[in-house]
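First the structure, in the form of structure tokens, and then the observations on it.
Note that this complex is displayed minus one protein chain, with the remaining chains in position.
This part shows chain A:
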Amino acid sequence: MVQYNFKKITVVPSGKDFIDIILSRTQRQTPTVVHKGYAISRLREFYMRKVKYTQQNFHEKLSAIIDEFPRLEGIHPFYGDLLHVLYNKDHYKLALGQVNTARNIIGKIAKDYVRLLKYGDSLYRCKSLKVAALGRMCTVIKRISPSLAYLEQIRQHMARLPSIDPNTRTILICGYPNVGKSSFINKITRADVDVQPYAFTTKSLFVGHTDYKYLRYQVIDTPGILDRPFEDRNIIEMCSITALAHLKAAVLFFLDISGSCGYSIAQQAALFHSIKSLFMNKPLVIVCNKIDLQPLEALPEEDMKLVMEMKAEAVKSILAQGGDSKDDEGVLLTMSTMTDEGVIAVKNAACERLLNQRVEIKMKSKKINDCLNRFHVAVPKPRDTKERPPCIPQAVIEARATANAKEKRKLEKDLEEENGGAGVYSASLRKHYLLANDEWKEDVMPEILDGHNVYDFVDPDILQRLEELEQEEGLRLEGEAVEEDFEMDGKELTEEEKALLSEIRRKKKLLIQEHRIKKSTAESRPVVPRKFDKDRKYTTDRMGRELSALGINPSAAVNRARSRSLSTRGRKRDRSLAGQGEDGEAMDIDTEHSNKKLRVRSRSISASRSRAIIAAPGGFTPGEGFRDIVQKQQALKIAKKSVRHRNKAACKGEGDRVIPNLKPKHLFSGKRGKGKTTRR
């Protein structure tokens, strides 16, 4: 169907964009490189190709525009008229005509310049010819750019027109502004038309779809029409007039009998009579809206007369269709879109009338006979004269009777609306609880108590069980009170024993600690074990103290130890030599000297002197492993020397291989004040 192609028209670019598109395409799709050394035919061909290519593109695009925009004569008169009303037929045709002329002009330009190019004799001349050709084509397009803009606007608006099928079942709603046409369409279809208190809220046609007897009906909402002479009507009203004029539809003329639209019934009746010519051959239903404000029966005399006149007109249309003049229930209907009263009835009446009319027309046409010949409705022949009515159970009949008699009960929904609506009111879900006592319905029960789930304890006979438990507990407590705590039988340690025990434990602890310290591991074991008591731990004083702590008189042991000490007796070697020296008078003088030395050496140094040597820095301590102080000092020197190199490199230790800064800037940059920088 042509009308649906309105959405498929390609976008019309503006003048500038158009030029840009075509020229950039030419640049991309044709070869770009050319040198003046090429053969002349090649140069000519190069530039001719560009000119022709550009002309072809322009031609294509402009033809597309001209073809896709609909020809107002070639589409359904409804759309033709609608487009004329909206866009002005002449203007539209002019625009398209301009596009057409532009196309032709561009074709001519291209032809001329190609002819000239055939005789171009240098690169420069060919190039200027091409530039001129392209330039002229672009100027043509620039000149029609207003038309292009206009066509683009039309295209956008056309794409948004409602998709109305002029040939299918349609219901048209018309009337004064603000009578309730859009509310009605909102009620019966899924259309979401704006409903506002001001006139001309609806500014264009709106389509909704509704169903009746398994058939789909289009419902068209029109903008309101005022009672004016035809020539004075504006575009919006002309839309609805066009729709009325061209579409074969059932017409619902809306009447606001309460007058709240701002127009009296007389005015509305006047409008009706002025456009009644448009209602020829269309099933017409007059709908009185807003009866919640003003019931039909309560209308004053003149208004009633006017309404009856309109009804008479409508009845005439039925007669024209061949219906019964008595059959006028479907002509004048009342409804209210506010209270939903009669809305469905109106829709059904309109759909029914339209359907009947269409069926009749189809029946009268010749084509129907082809269909009728093809099917046959079979009706079962009655066997005998016995009547067999449908069987309805008694209960159903009774239920139906009571259902009609019973009044509507109050729903939760109504309750919600009363109490402030959805956001404000929250339904009490506990209303219908079945409890032993109705006061308990709103009780809040704790679920958790002291780290227990209360539900785990709930039990109807919890009390009884608790009692049993307490009895048990009571019995047990009594039983325990009888038993006494006679673990110990009065056995206890005395004070003295306790003191001894603590002393024992303390000593044991110390022993264990010392052992742990002394324990031989690779880390703690020196390579050369110490024989000399550097810390002076094992002294006779200490021994004396400890023995007296044990309760023994230490003097004997101390004296013995002292008499046998190294200082009083000297070393074994020295002793034996000294012994010989005394006896051997036949020894030499040298040996005497040497003996003297030895003797001097073996004599012990006095306490004060020994302390001085030990206290002196770098002093000689016998247990360290050095022969004498000279050796010790040499050793220290060697140690310092070995560490010097590392320290200069700012290393933490022998394992520190980190180079903090491979190329410190101050060493590798800068000019020298004097001298050369050939090496750093």
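Heads up, the rule we're going with is that a residue touches a chain if its C-beta (ideal position, glycine included) is under 8 Å from a C-beta of that chain, and two chains touch if they have at least 3 such contacts; residues count from 1.
By our rule, contacts and distances are computed from a predicted model.
Participant: Unshown chain, UniProt name, "TRASH domain-containing protein", "Coatomer subunit gamma", "Putative 1-aminocyclopropane-1-carboxylate synthase" or "Cell cycle control protein"?
Facilitator: "TRASH domain-containing protein"
Participant: Among A:417, A:470, A:624 or A:656, choose the residue that contacts the chain missing from this document, as touch is defined above.
Facilitator: Once the missing chain is taken into account, the touching residue is A:470.
Participant: Hey, which of A:280, A:377 or A:448 is the one touching the hidden chain?
Facilitator: A:448
Participant: Looking beyond the chains shown, say which of A:500, A:566, A:630 or A:650 touches the absent one.
Facilitator: Spelled out, the listed residue whose C-beta touches the missing chain is A:500.
Participant: In the full complex, which residues of chain A touch the absent chain?
Facilitator: The missing chain touches chain A at positions 433-437, 440, 443, 445-460, 462-463, 465-466, 469-470, 472-473, 480, 487-488, 491-493, 497, 500-501, 503-505, 507-508, 547, 549-553, 555-556, 559-560.
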